[in-house]
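Please see the structure below; I have some questions.
A protein chain is absent from this complex, but the other protein chains hold their places.
Coming up: chain A.
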Amino acid sequence: MNLVEGLLTQIQGLSSTASDVLSLQNVLKQADESLHAESTRLLPFLDQLDPSKHSLGYLYFLEACTAGPVTTESASSFVLVIARFISSCVAEQIRLAPDKFISVCKRFKDQVLLLEEPLRGVAPMLTAVRKLQSSTEHLTTLHPEFLLLCLLAKCYKTGLSILEEDIFEVDQPRDLYLYCYYGGMICIGQKCFRKALELLHNVVTAPMSTINAIAVEAYKKYILVSLIHHGQLSTSLPKYASGVAQRNLKSLCLSYIELANSYNNGKIADLETYVQANMEKFGSDNNLGLVKQVVSSIYKRNIQRLTQTYLTLSLQDIANTVQLNSPKEAEMHVLQMIQDGEIYATINQKDGMVRFLEDPELYKTCEMIEHIDLSIQRLMTLSKKLTVMDELISCDPLYLGKAGRERQRFDFDDFDSVPQRFNI
């Protein structure tokens, strides 16, 4: 106990300037073991520390307190304490001990889930994420935890605000997979299928040395969202997908690929029988909702195909081609699609004719100028980052070794700038 009180006084004394905080950190690191030994009795001491001034010390104490197993009674008290800490702590002090902060927040998430109130954890976790990340382009381990809480609490809009940011730095690959997977699910919930497709695509094509379950699940959802959004699935993964993914993913998601094949044929009856046959499989993957959306999207796809063939068509003909029951249903579908901006058409209700139009965007407006200008700016920053990365990897000895080795020299005139052996 004397040790603990000694630590308390040190924390209170050494928390004012940056250099003091660094020396405090060394002290705390050495005292960490003994703190963990006293973990059950530390809770009352927390009141003597102020989280906004003594954030680092408070963090160490808190981490030691919560180290034990979580029970429901302790959970409710800890949740309050941790939430208050997260909202008032100082970001610079927290970043000195990021792993402790991450483990405290993870336990916070577990406790919130144990109490079955994920909504309580959403706002504090958002603050925690913002305080931990060094810039908005940095992905921390807390990002996927936050998205998980948003998913379970069904507040998708808060999750979307984090997903808007571009990520350029990642701490751990597993963070990236989980982040993009959960992010994809949130976007599906909000019906932003374009962004969902982008995020799921990131998981599927991320560099991985062995196949992992997150990628497999993400690929299943990717197939379904691709069918809903684009109406087709590209059969091969792009060349920047890792070799492991390219070889193994398809064999692990066979029933979904079959679904995509029968979707491409355009026959609704076949699709529905296939879905009925594999209902439990889709259900066990929790993808039933998506599959139903796929089935309803096939009507849209067929109507869109009609726009490429016909200039005008009667509602009755549409209903027949697309295998809808009545012209009234066809009119409803077409109206919905016009409202969503998926086709451009006018419905003449007097004679039941639909006239398909061209895209009315003339690209003459000032808003379009701003839009293009913004895109150009974004492209320029991206291009600069890519050039930097390209230069870095060109100097990487691992790359140079492999590039030099794989060459085959055929005659002496084939002068190449990369030598066969590269000894630095």
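Convention: a residue touches a chain if its C-beta (ideal position, glycine included) is under 8 Å from a C-beta of that chain, and two chains touch if they have at least 3 such contacts; residues count from 1.
Here is the rule we go by: contacts and distances are computed from a predicted model.
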Among "Prefoldin subunit 6", "Tubulin delta chain", "ER membrane protein complex subunit 1" or "COP9 signalosome complex subunit 6", UniProt-listed name of the chain not shown: "COP9 signalosome complex subunit 6"
Residue of A:Q111, A:N202, A:S242 or A:N287 touching the missing chain in the full complex: A:S242
Touching residues on chain A - with respect to the absent chain: 207, 239-240, 242-243, 362-366, 368-369, 372-373, 375-376, 379-380, 382-383, 386-387, 389-390, 392-399, 402-403, 406-408, 410-411, 414, 423-424
